[in-house]
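To keep things clear, I will list the structure first and then write my remarks on it.
Every protein chain except one is present and positioned as in the full complex.
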Amino acid sequence: MFFQIVDILGTIAFAISGALIAMNKRMDPFGVLIIAFVTAVGGGTLRDVMIGIEPVSWMRNMTFVYVIIGSAAFAVVFRKRISYLRKSLFLFDTIGIALYTVVGVETGLVAGLHPLICIAMGTMTACFGGVLRDILCNEIPVVFRKEIYATACILGGLTYFLLLQFFEDRNYLFVIAGLVVIIVRLIAVRYKISLPTLYKKDEDIL
Amino acid sequence: MFFQIVDILGTIAFAISGALIAMNKRMDPFGVLIIAFVTAVGGGTLRDVMIGIEPVSWMRNMTFVYVIIGSAAFAVVFRKRISYLRKSLFLFDTIGIALYTVVGVETGLVAGLHPLICIAMGTMTACFGGVLRDILCNEIPVVFRKEIYATACILGGLTYFLLLQFFEDRNYLFVIAGLVVIIVRLIAVRYKISLPTLYKKDEDIL
Partner (left out) sequence: MFFQIVDILGTIAFAISGALIAMNKRMDPFGVLIIAFVTAVGGGTLRDVMIGIEPVSWMRNMTFVYVIIGSAAFAVVFRKRISYLRKSLFLFDTIGIALYTVVGVETGLVAGLHPLICIAMGTMTACFGGVLRDILCNEIPVVFRKEIYATACILGGLTYFLLLQFFEDRNYLFVIAGLVVIIVRLIAVRYKISLPTLYKKDEDIL
């Protein structure tokens, strides 16, 4: 129950963030709805399709469909005042990636995949909605360029599997992994920590 | 039989539209063929993969493969004269999205999905070939920015499920839903109706 409410808060944050960026790009209402959808469910859809869980999750749970449509409508109606919500949305978003990471890791575990693949699935669930959003908006995905975002998800996933060596209760471990994601992200944003950009070569090799 | 001919006309229109845009982008013949393919079958492929119908439809029906290859070749050979066909192609394209919408809705129904998801599948089948085409050509998908296009598909899908409350014969309903798509699109283009672009914010929130 608690998890489900948090999951819905995360979905709301993702959908609103997608809708805002779509409006920035001067899309029409249909485009705004699609981008909201893709941001919220894109990562999980990729994960499900690659693992073979079909029809993909959101097609079988209408709650999320309604929440996303409602969030997109909310973002459109209150687009001028939404900056007051900036802090709440950032918090929802951070909680969202934590929960999406945990859901992705768990989905990988249920499918019997290797721990490294499970961590990849968790990171993909949390981050690839944003990647698809940026591709549809014709941008280089922001997650590849700045901010500790995916790194927080990877660290959360690693924590889970490290602790699994010592503890058995998976539910607690999921909570701890999620908290690691949240704390790493909050610290990174608070202290403006980001991964370094690597050397820019002048030309390609291949 | 009638349906199949219309379906092929739609596929031809989509493939030619893809080939023309690829030539606009100065792609080589291989690129032109791929973009023609993606435009014609991309939406249905996404739908099949997300529902779990695999191998995806076009891999099991060589008619479409031959039609697409032929259409791309036709577009390449007659690229200088194809503007005479402008009106026919627009008509084929409009018939195409109507039929693709109906096929998508039906595929969702057969998979036992919720009506809203079926409408989404219909719209995806009709519109996401063009979305993928625009992504491969490095453009913001045109369907998100202008013209009543996806909206026509959504209205067609809604009509189907509204009438399903009152009538039973699904074949007639499919025809009516397809006609709604065609009429909405023709009226929108004739009177230059489009959805409004929403407020442009100066910066992102998340």
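Think of it as A and B in the order they're written, each chain with its own count starting at 1.
To be clear about the criterion, a contact is a pair of C-beta atoms (placed from the backbone, for glycine too) under 8 Å apart; a residue touches a chain by one contact, two chains touch by 3 or more.
Fair warning: this is a prediction, and the values are worked out from it, not measured in the lab.
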item	value
Residue touching the undisplayed chain, where the options are B:7, B:93 or B:106	B:93
Interface residues of chain B (partner: the chain not displayed)	13, 16-17, 20-32, 34-35, 45, 49, 52, 54-56, 59, 62, 65, 76, 79-80, 82-83, 85-86, 89-90, 93, 135-138
Positions on chain A contacted by the hidden chain, ascending	49-52, 111, 113-114, 116-117, 131, 135, 138-141, 143-146, 150-151, 154, 194-201, 204-206
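Here is the rule we go by: only the chains that are shown with their structure count from here on.
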item	value
Relative orientation of copies chain A and chain B, as a Cα rotation angle in degrees, nearest 5	120
Separation of mean Cα positions, chain B and chain A [Å, integer]	29
